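One structure, as structure tokens, below. Some questions next.
Removed: one protein chain of the complex. Kept in place: all other protein chains.
Here is chain A:
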Amino acid sequence: MKVLQIIQSAYRCIVEEQDDPVIWFAQVLKSGDGDVDILLKGNAVNYAVNGQGGDGIILGTWQQTCPAKVDQDLHQALNSGLKVYAIAEDITLRGIPETKLISGIQKLSRKELPNLFEEYDQVWSW
């Protein structure tokens, strides 16, 4: 079965989980021979920007040692064979320059979505 994962809610719990849970979930499925790909939509297109990630927060006497690096997680996903798509209009709306985008991410227009969905048995929207 081939499944497309649409990620729209961005940066919602990446501090406590040290990643985006959907990207993590897709990678786990992929490692178990799941045929899955990712589509970034809405605010989540910002995940496609190279070089992002903080140094981790400090709360009281507790310090984050492994903060989330979503761009590196996407690099890893691409290297493992996942396809990662991002909606071009959402990238443009947010003023993200082409030069900032992770290499290998495929931009596509909203009007191309029906054709993309046709390639998958199921589409899961997170």
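Descriptive notes on the structure:
What we mean here is this: contacts are C-beta pairs under 8 Å (C-beta built on N, C-alpha and C of every residue); 3 or more make two chains touch, one makes a residue touch a chain; residues count from 1.
FYI, contacts and distances are computed from a predicted model.
The UniProt record for the undisplayed chain lists the protein name "Iron-sulfur binding domain-containing protein", from the options "NADH-quinone oxidoreductase subunit D", "Iron-sulfur binding domain-containing protein", "Gluconate 2-dehydrogenase subunit 3" or "Cytochrome c oxidase subunit 2". Considering the full assembly, A:Glu16 is the residue among A:Glu16, A:Asp33 or A:Glu98 that touches the omitted chain. One chain of the complex is left out; on chain A, the residues touching it are 11-19, 24, 27-28, 31, 57-62, 64-66, 76.
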